[in-house]
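Omission of a single protein chain aside, the complex is shown with its protein chains in their original locations.
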Amino acid sequence: MLTFTIRRLILSVPTLLFISLVIFLLLELAPGDPMAQVPLTVPPEVKEKMREALGLGQPMHIRFWKWLVQFFWIEPQVMIDHFFGTTYAVGDLRVISWQTRSPVMDTVVQRIPQTLWVVGTAYVVGILIALPIGIYSAYRQYSVFDQCGTFVTMIGFSIPPFFTGPLLIVVFSVQLGWFPFIYDTTHSVDDWDSFLYQLRQMILPVMVLALQTTAQISRYMRASMLDNLNQDYVRTARAKGLSESVVVMVHVLRNSMIPVVTVIALGMPAIFGGAIITEQVFSVNGIGSQLITALFANDLPTVQTLTFIFAMLIVFFNLIADILYGLLDPRIRYD
Amino acid sequence: ERGSDGHVNIIYWQAPSILNPYLSSGTKDIESASLVVEPLGRYDQDGALVAYLAEEIPTVENGGVSEDLKSITWKLKSGLKWSDGSDVTSADVKFTADYCMNPEGGCAQLAKFEGVDSVEIIDDLTVTVTFGEPKPNPYGPFMGGQSPIIQMAQFENCTGAKAPECTEANFGPIGTGPFVVTDFRPNDVISMVANDNYRDAAKPAFASLTFKGGGSAMASGRAVLETGEFDYAWNLQLAPDVLAKMAAGGKGTPVSAFGTLVERIEMNLTNTSPDLPEGERGTVMHPHPFLTDLNVRKALSMAIDRDLLVEIGYGQAGRPTCNLVPAPLAYASDNTDCLVQDIEGAKALLDEAGYVVGSDGVRAKDGVRLSMLYQTSTNAVRQDFQALIKQWWEEIGVETELRNINASVFFGGDPGSPDTFQRFYADVEMYANNFDGTDPESYLAQHTCDKAPKPETQWQGENMNRYCDPLYDELVAELGRTGSLAKRGEIAKKLNDMLTKESYVVVPLVDRGRVSAHANSLGGVVLNTWDSELWNVADWYRIK
Amino acid sequence: MTDLSNQTPLAPPRSQWLNVWDQLKKHKGALMGGGFLIFITLAVLFGPYIWTLDPQKIDYRARDFRPIYHVLFDADAKTAWGNPLGTDQLGRDGLANLLAGGRTSMAVGWAAMLLTLFIGTMVGVIAGFFKRLDGPLMRLTDLFLSLPILPLLLVAVTLFRQPLHSNFGPEGGMFILIVAIIGITSWMPTARIVRGDVLALKEREFVLAARSIGTRPGAMIWRHLLPNVISPIMVSATLGLAAAIITESALSFLGVGFPSDFPTWGKMLADAVQRMEEFPERVMLPGIAISLTVLSVNYLGDGLRDALDPRIRGR
């Protein structure tokens, strides 16, 4: 397992490099121009000058190499500097966004908190709701609860967030006036009241996002529970005189969680990736909205960096999922 | 009294990415920066010039502009202070010009400084800008939100290639405006407090300000009009019925004003058939099979009901127009003959021109079918327009295929993409354009022969329809030489008419105004489309 | 003594598909789901021939009509029998649009789902079965997982729109493009799940047995592995159909989808969100259509899975 992990980690380096190259080429190939959002009143010559100032005149391989150096060599140094007060990276050119002309990573760091607050909470809430629903619908398969659960979760899955978002806003913010719907990213939690406010402003986006998570995870949970409930070992557990709750919640659940946990782990990168549409609807301005604005502005360094961070998380969490799979299920072996 | 009205919340559904207008020309960036940095003079709501940091607006009459129109001399108000307490001097003004004109800086406002030969410091408060050629309109540099004065002390080490590295300065410029940045989160939110050193001791009324960006026009409209979470929302590009419904919320008021933005259809005079080889496709080598026929272009224009377009798409924020230059008054032609839809007339015109309706309902002449590709950027209103116009055109026997392209591709100049509006691989396309300030000279000059995008120029250029008329080019040149305002107006109107009612290569549809909204409790808002909307934020106050 | 020899009484032998059908018949949800699916498919296929109004026909005098049932709670509502489901802000008929939109959405949904299933299952099975290909294929999944869909689509549009446009027409070309993009950006979860199941299946004794009777890898996959991973594939299929319809709408929403005069349910929904308060039916109708389709596919999938599983069928 250790060798497996190490081998996978080592293998992930070329994988990631390759991914970064593919992403880079993709972005290069994609039509679009960082000057697209510049007003039409700006004459083409000026735009051309601005493009040059962004470094767009250089050949592709040089730009890719530059990005590699900036991302893999300079940015880590900046991080070390930040934590230990050293000065390795002073004066080195970091990955600079074309839109803000500031280091991309600074913005990322600035935005991670709200993304984690909202998307992360939604994920946790979604899982917390999904698991009981999945477990109970499987335990009482084809009962009223199961039917309703299926119905609601599938509806939740089939309705896009650009609909549920405004719907919740209309009901809870406009009609009832209970919750704000423009997320205040400058809000800091330092006492009970501000915590309450934070809760209030999180509720709507969290609800929208949790709906999707719940729908998906509860389907997997239910299917997995169903697979396990009829296994012989469940009968053995019952024959030992264990109570139903122990039988279901310990014996069956532990087995059913194996695939579900990996599904959950695989969903993790999405938390850091943010939720593009929901962030837009509620003006949360997390990573997701950073990516989408960068995309629309053709801010290639930002897009490249964000997509690549996302790719790293995907590779990492896929590894975690595989390891978890191996750890949770003693039958699986890696060699 | 300064700071007595507490806090004000502004929401822009596009978030500012930087507060240095010289590094970005996005409206959101310029307008948010206008809270902090100011130019020497601005345009007011009517397009008239008002002095800001300057003592007065220099003109030929008051001697500020030389007789030969080759130089302009600005005088700063005395006693101006930067928000850090230091004095504003003419060195800062000259530095600003140097900063933008640095060839490596990639300055977004370089066009403002076009033709500037030198900027000289006369004394502490006086600078003279000298142009290489006579400039009938010398108000490019230091005028309007695009060209504010920045502090030399702060940006001294940030010139040229180093400009983007000064993140701190770009995110928090020291200015003379009513507010000072305390926290800037790119593409998200700006927190500001009142500037202690603002020149008017009684202003601004608000002690602090939050400038939130992001979301959608829908959400920001709601936040002002329906829930009252915000005090001011910018540019509510919403369907009129939606806006009206929101306004019924009663928390705020939409306000509108008109500028020079015109939604128009451009006719392609070259053939863009995919069968042509790349390099020749879409160039003057191959004229368009039927759009080169004036009658067809005219008929297409006649079939459009502009009133209905306005009603459906813009409501109070739009009015039908037949002009490319709808304002200011001095330049606007009185051309109104397109305003009435005339389907029958259009049909007759086409009949006359020999285009007969075929069995499939599509007109054709000599085997050339009137079948067109109509492209525009993705946008709800534009798609409604497309649908309507397509229907009208089909009524007169013109087959229309619609295409909508992502705005970031459409308006981007990527020479590799076939979908940009410059490349114009379609028969007609629709978008909106305007000009900066109040002078249309360079705007009209966009339709000269040499401005046509072509492969040799990497498809850059502004003359999308490849219109080429030597007469027109000549008139443009004459406009450049003319100083008298009346004469200039006359020439401009002539140019406008040449493009519109005489040739119909440009078919204006709607004069698009701007709708913004403010809370009912926010006073002092004067909507201005000639400059930053937040131009008079110092005068805003809370209605108690 | 006599009755010792004969075994349990035998049910008459029946064809496999008859059995599946028998089983399916007993699954109420599946029947309802299947019924609705057939209904909606027929509706979008043949509806436009019955309800012949052109969905793109603009009649601005008849704009913003409410659905006919609206009279029930608001007697003065603008309604007309000619537009039973109302009209939109340009006066286009709601019913005609719903039918036309359904055609595209269903076609995109099914085609993209099938493509997703095909790629996902293939990659999953191959990765699970051939140990040597597992690593590379799973890294490939990582790669595809990290590809951003939007630039991908833009690239695809740039590269392929013209040839597809000239071969299949504006709608056909875009259809192929969108289906392909949705397909190749959403097969990864299926692949991972299938791979996991195949890894486990491979350890089962019947696979060993099949090897011992000389079954070659291809036949092994086809005969032994695929039928046994049908259940996760069914789940992916139901989720995939919904996801494809939603993705298509998001793409239209971002302006890289079908031409604007080509309605789809997702686009109708996205367009109507602005006027949700005033004209709830405009979001509800396409929304309900999407949800019901997804639900019915889900129930049908549940039923089919049960029916295809001989162990359950026996019960």
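We call the chains A, B and C, going by the order they appear; numbering starts again at 1 in every chain.
Simple rule for what comes next: a residue touches a chain if its C-beta (ideal position, glycine included) is under 8 Å from a C-beta of that chain, and two chains touch if they have at least 3 such contacts.
Criterion: contacts and distances are computed from a predicted model.
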Expected UniProt protein name for the omitted chain (select from "Dihydroorotate dehydrogenase electron transfer subunit", "Na+/H+ antiporter subunit E", "Dipeptide ABC transporter ATP-binding protein" or "Heme exporter protein B") would be "Dipeptide ABC transporter ATP-binding protein"
Full-assembly contacts of the left-out chain, visible side only, are chains A, C
Among C:His165, C:His224, C:Lys267 or C:Arg282, contact with the omitted chain is made only by C:His224
Out of C:Ala77, C:Ala210 or C:Ile288, only one touches the absent chain, namely C:Ala210
Where subunit A meets the left-out chain, the residues are 1-3, 5, 231-244, 246, 251, 254-255, 258, 326, 328-331, 333-335
Absent-chain interface residues of subunit C come out as 1, 4-5, 7-8, 10, 12-16, 23, 26, 204-206, 208-216, 219, 223-224, 227-228, 230, 308-311, 313-315
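In this section, only the chains that are shown with their structure count from here on.
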Whole-Å distance, C-alpha centre of subunit B to that of subunit C, is 44
Chain centres from averaged Cα atoms put subunit A and subunit B apart, in whole Å, by 37
So, in whole Å, the Cα centroid of subunit A is separated from that of subunit C by 25
Among all residues of subunit C, those touching at least two other chains are 154, 157-158, 273, 277
Among subunit B residues, those touching two or more other chains are 218, 407, 409, 416-419
As the complex stands, subunit B meets subunit A at residues 11, 15, 17-18, 20, 23-27, 103-111, 161, 163-165, 167, 170-171, 183, 185-189, 191, 210, 212-216, 218-220, 222-223, 226-227, 229-230, 249, 407-414, 416-420, 431, 433-436, 442-443, 460-462
The residues of subunit C that touch subunit B in their complex are 56-58, 60, 64, 89-90, 92, 154, 157-158, 161-162, 165-166, 170, 254-256, 259-261, 271, 273-275, 277-278
Residue positions on subunit A within touch of subunit C in the complex are 11, 15, 18-19, 22-23, 26-27, 29-32, 147, 150-151, 154-155, 157-160, 162-163, 166-167, 170, 174, 216, 219-220, 223, 259, 262, 266, 269, 277, 291, 295, 303, 307-308, 310-311, 314-315, 318, 325, 331-332
